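Selected chains only, in their assembly positions.
Labels run A and B following the written order; every chain starts at residue 1.
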Amino acid sequence: MIDKKLYDMPQGTDMAWCPGCGNFPILNIVKMALAELDREPQDVVICSGIGQAAKTPHYLRVNYFNGLHGRALPPAIAIKVANPKLTVIAESGDGDTYGEGGNHFMHTIRRNPDIVSIVHDNMIYGLTKGQASPTSEKGLKNPIQPTGVIVDQFNPLAVALSLDATFVARAFSGDILQTKEIIKAAIRHKGYALVDVFQPCVVFNKQNTYQWFKEKSYYVDEKHDKTDKLKALELAFDLDRLALGVIYQREGKPTYETLVREGDEPLYKHATDMTALERLIETYK
Amino acid sequence: MKRFSGDISLVLGGAAGQGVQTVEALLVAVLKREGYNVFACKEYMSRIRGGSNSTEIRVTNKKRSSFVDRIDFLFAMDKDVIPHLQKRISKDTILLGEQAKVCGLSEECHVIDVPFTRFANELGNPIYTSTVAVGVALGILKADEKVFEQYLREHFARKGEEVVAKNIEAAEKGYAFGKHIAYHEGIEVHLAKSQAVEDELLLSGDEALGLGVLAAGCNYISSYPMSPGTGLLTFLAQQGKKFGVVVDQAEDEISAINHSIGAWYAGARAIVTTSGGGFDLMVEGISLSGIIETPIVVHIGQRPGPATGLPTRTEQADLNLALYAGHGEFPRAIFAPGTPEEVFLVAQQAFHIAAKYQIPVFILTDQYLLDSVRSLPKERLQNIKPENRIIETKTDYKRYALTEDGVSPRGVPGYGVGLVGVDSDEHDEMAHITESAEMRVAMHEKRWKKMEGIREEAFMPTEIGDVKHADTLVICWGSNRGVVEEALEILGQEGIAALHFHQVYPLPEKSKKLFSKKKIVVLENNFSGQFADLLTREYGVKVTENILKYDGDPFSVEEIVLKLKALS
């Protein structure tokens, strides 16, 4: 096991998160999970979009691609394909992943690359100061819907399941140990793994607090059949009692990077075979 | 008697799905094999069946690569061909087609009844009409039978003996008929053959681009289909496997550009291909490439806009878009090749500049260039050795190290012991978010510093005619090289010469002086004179006249000759 400290930023690194924010434990959990799974910092890439959650890669020592709002997944897939030896994690907010990035979310699931998606789900747009996100609850008052959200809450687990995602989990940043296990399982899983992590935003979301998440949620127990998709959907549809844990998992589906290319040689070593090109050019005679 | 010498224009017209493209492909290939210089270009509607499309094939003693209005021989496979091409048909045009399909013409026209249906019936399948037509054309040209038989044999080989035999039979039927009518109608065609041409390549813009990006070391493409950008995607899908090229069909263009930039970040060499509308969706990605200094090569196959516009036609109206795409400010480079060899060259240069300066680089083509086919000597394809310029990182690696020339050595994750971060926020040398105004200025100036090197490496324009002594200078870029060359030659006026730019941004410092004390005429396929504006901005050049066309068709040689004559 690697020393978790290896991922720590230099002392005194300024962090832009608010005191008490649910992002801190997630950061900690990710470091622990990587350490326990023995992933060297230089073999890990975190991709993120823009938002509070998306600042995560600035706070641990790994490679990172902090790109555009909503666009964490497309580069994540590409990085995995270009160098299948890397551990690739997309880490972003609920707005980033399900709102601006919704189309990539769906079509990444269809591809099933061997990457992990950790969604910091605070049910709000944090960085832009408290507008509703796709996962905001109906009725939540916010600057743009002063009388409350009028559209349905987005159901990431159900959408993932409907597209035959092979690893669908939900966690709560207030529970470090269990969440760590879930994230470890996600990293170990071969294929696209979604972990939607409830993450209290202590400034803008006064409705879905640590307390609220704690009261509303429960863990699926040992008897839960992770391979039963309809059962998983039933759990996903239940908005009154929020199931935590690995809701669904299926092994064995081929992953994108094995389908779209041959071998796993990093592409930075690749060069065009100029003799073959010469031969190809000859065919145009 | 009708005599054609040294330069014929043969046009094939028909509905989509009628095999016009098959005829073109076969005919052009056979003619090249026979040793004729060929150039072919096409125009077609945005539909899969029906409508009215046409292909022009020029067979010439001198190498030509431009569209002419003139039609010497028109093969009309469908009744809509004549109305569709009406304006280009003159009394000198020889019309070939089934009587019923070539009616409605003035009596002066020279119509030859070619009973395609009867031939096809005799052969037992309408599919052979195309090969019959090829045969007729070859008969009129008195091509060498052995050559085309051999070609057909090779071409249809994998479809089995019967198909080969049937096609040869069809071609011979047509050939005999073609010879017969030539004799009967007193048609004489004199064209020079050359052994050198036999051995040349036959390349479309699309193919030259595909080969060029392979030569550039491209190993990744993520794109979303859009005409006329799709050709490159298809080429790499079909030819790339043996070269280890990864082909990802993206869910949309936003995915394509972000995916491709991600691929570069991880060490791949990627290109995205699209057209104006798809590129609009990549604009934010371009800005990302600008700030994270991760290279990207973008191919924009231009077509007439705005929006869906005329999806299958040609225009050069996305130069401004490529120039200014992306919010904020950052360096970039834009190429606009005019011939297959230039396409092949700039494809490599685009990757070279992108990799070296870590910027977005554009290749602007258009439908006309991509779809046009011509023969050219293989030696014209020039190689630039691709360098990936990736370093092995050390522990203290800084992705955005502030350097003299603005270029920070680029590492990739997993190669070396260092960590490689990139960040779309303004950042410090370690790629972490900064709010410091000083760091902002340092990074912004560092990025812009690279522009010096990029400008220094800019391609000089091609001089056409005696630029130094001319008093009028015609400026063109992209696909208009061929038409300007030919028009100037026809014009044969000493005082007029031309410059063709295959790199349109940045412009090389050194070519500025070529403009001084001349009348400047800028010729381009758009409404507002975008390159003319750029010349004004970059060189302070005062443009005397714009020659513009924006109806979806390329300039014809005749048109340019007239316009240039009108100048003086």
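The criterion applied here is as follows: a residue touches a chain if its C-beta (ideal position, glycine included) is under 8 Å from a C-beta of that chain, and two chains touch if they have at least 3 such contacts.
For clarity, every value in this text was computed on a predicted model and none was experimentally measured.
*Asks:* Quick one: state the whole-complex stoichiometry, one entry per label shown.
*Replies:* Copy numbers over the entire complex come out as A x2, B x2.
Following the convention adopted for this analysis, only the chains that are shown with their structure count from here on.
*Asks:* Measure off the straight-line distance from the CA centroid of chain A to the CA centroid of chain B, and report it in whole Å.
*Replies:* 42
*Asks:* Quick check: in the complex, which residue numbers of chain B touch chain A?
*Replies:* For this pair, the touching residues of chain B are 199-203, 207, 211, 214-220, 222, 239, 242-244, 246-248, 250-252, 254-256, 258-263, 265-270, 284-285, 288, 292, 378, 381, 386, 388, 390, 412-425, 431-433.
*Asks:* Mind pulling up the chain A residues that touch chain B in the complex?
*Replies:* For chain A paired with chain B, touching residues are 16, 41-43, 45, 47, 50, 55, 57-58, 61-68, 71, 74-79, 81-83, 85-86, 103-104, 106-107, 260-262, 266-274, 276-277, 280-281, 284-285.
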